[in-house]
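Partial complex: the chains shown occupy the same locations as in the complete assembly.
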């Protein structure tokens, strides 16, 4: 995730890092060249087709509504993902506290809390499909080959609780409390997996990208008469705005990627480590900081 | 559900699988032929009616708002359905864990977990109205003739719990925890049934389809003067966008169908099987993969 303050005048004009210019730049330039060619053609050929501005307005409004919908849907996915991970952080903190309250044996406590830390990292690795993550290997090597690593850790924690319960080291209240907490963690985990596994319907992508390109390709025909040689310039602006928005929504709708707009899962996992270190008596690590405005 | 990455240039131009072209193609072509006929008529008849562009703009805006509303409502149904099944998966995992924690007898445990698996398949079959599903028959043959099969399985699980409770094999905390979990599963099940049984109000479909067709049929009258023989082309684009959106929303508003945008219930049931296999000591099946980009 890019972490920058409100853009200053200079950034507005020149910032590239965190901008979508690198992604849409070539396409916008191609559109401008095409528009220039259309203006040239228009000057050469008499009877060059000319589109009525008003009819085009309706097309523009429909396209705005499409992009607006997709933008809302993508942002909602991104923000829901962030909420799920925020809720997970809260649940992990509460889990450690409840372990302290309800598990009288320090050994039981330490084991389940350490496993919970492994869960966070394995969940992150699972969502991002990282092939080999040092921290995940360090904390949960034994689970990496399980069919579903994050589930396997939670199953293990549960098995330890069941063991403690049968050995009388966990009473009914504690079992109920910790089971509820695990249930809540399971829900947040399944929510994040839902977002990863269910992209925005492909048919929308197709419909929206096709409509956007059609719009940009037809725009010169509508502008060539009133705007003349300014046409490529306007097509460039409209292309930047519409293709840019399409690109942004594409990124935001995959919130667990490592793109500039991906969520900072590493930083959240580190925050969990900081919170749990106290309960484990471990040294407290430093919070992760953004590098070159990017927080991973 | 169609699972494809962000469309590439080539897919944008040619992709048919997952597109709505097959559904709206014939109608769009019919509209274009009609538009061509109108242009021809316009050239033949003097005094051919001519619609003012501005008045038409308002019609277009109203239609955009209608389609926008329907699109939001349909997408919300689709996404809520996905949330319900995601929640169900989480609940089933938690149910298995809580069974392990609170049911000390392995026999009790296995029976209820296996029944929960049957529930998932029967619920899926019930929502999709599949007549004969091998996996559902295999796991829950005895429930297939019940008035409401998924409810019947949950009733059976509940009866087993009541039995265990009275025999002293399940304490109060466990009964409370498992009853809460069943309650949550019941809620997600009723939510999915609500979506299946309550389509979007029919009056909207009628109002929106009628308005969309009226718009497309009148559009040539507004375009014929400014656009001439380009009219069929523009009518084709507008028809593709508006009828396409109407078609997409029709599909999304029935999220449990087996259309290209239907939810992958088979895959979610398989995910549940994978998660529960560990608790049952069964061999872990493979996750379901998309075939030809389609995940059932």
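Per-chain numbering from 1; labels A and B assigned in written order.
Criterion: a contact is a pair of C-beta atoms (placed from the backbone, for glycine too) under 8 Å apart; a residue touches a chain by one contact, two chains touch by 3 or more.
Predicted model only: the values in this text are computed from it and were never measured.
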Beyond the 2 chains sitting in the coordinates, how many copies does the whole assembly comprise in total? 5
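Throughout what follows, only the chains that are shown with their structure count from here on.
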Superposition rotation for subunit A onto subunit B, Cα-based, multiple of 5°: 70
Rounded to the nearest whole Å, what is the centre-to-centre distance of subunit A and subunit B, using the mean of the C-alpha atoms as each centre? 23
Per the contact definition, I'd like the list of subunit A residues that touch subunit B in the complex. 49-52, 54-55, 57-59, 61-62, 65-66, 68-69, 73, 147-148, 151-152, 154-155, 158-159, 161-162, 165-166, 172-173, 175-176, 179-180, 182-183, 186-187, 189-191, 193-194, 198-199, 201-207, 209-211, 213-214, 218, 250
Spell out the residues on subunit B that touch subunit A in their complex, using ranges where they run on. 1-4, 6-7, 11-12, 15, 18-20, 53-54, 56-57, 60-61, 64-65, 67-68, 71-72, 75, 78, 82-83, 86-87, 89-91, 93-94, 97-98, 100-102, 104, 171-174, 176-177, 181, 222-223, 226-228, 230, 234, 237-238, 241-242, 244-245, 248, 251-252, 260-261, 263, 274-275, 277-279, 284, 293
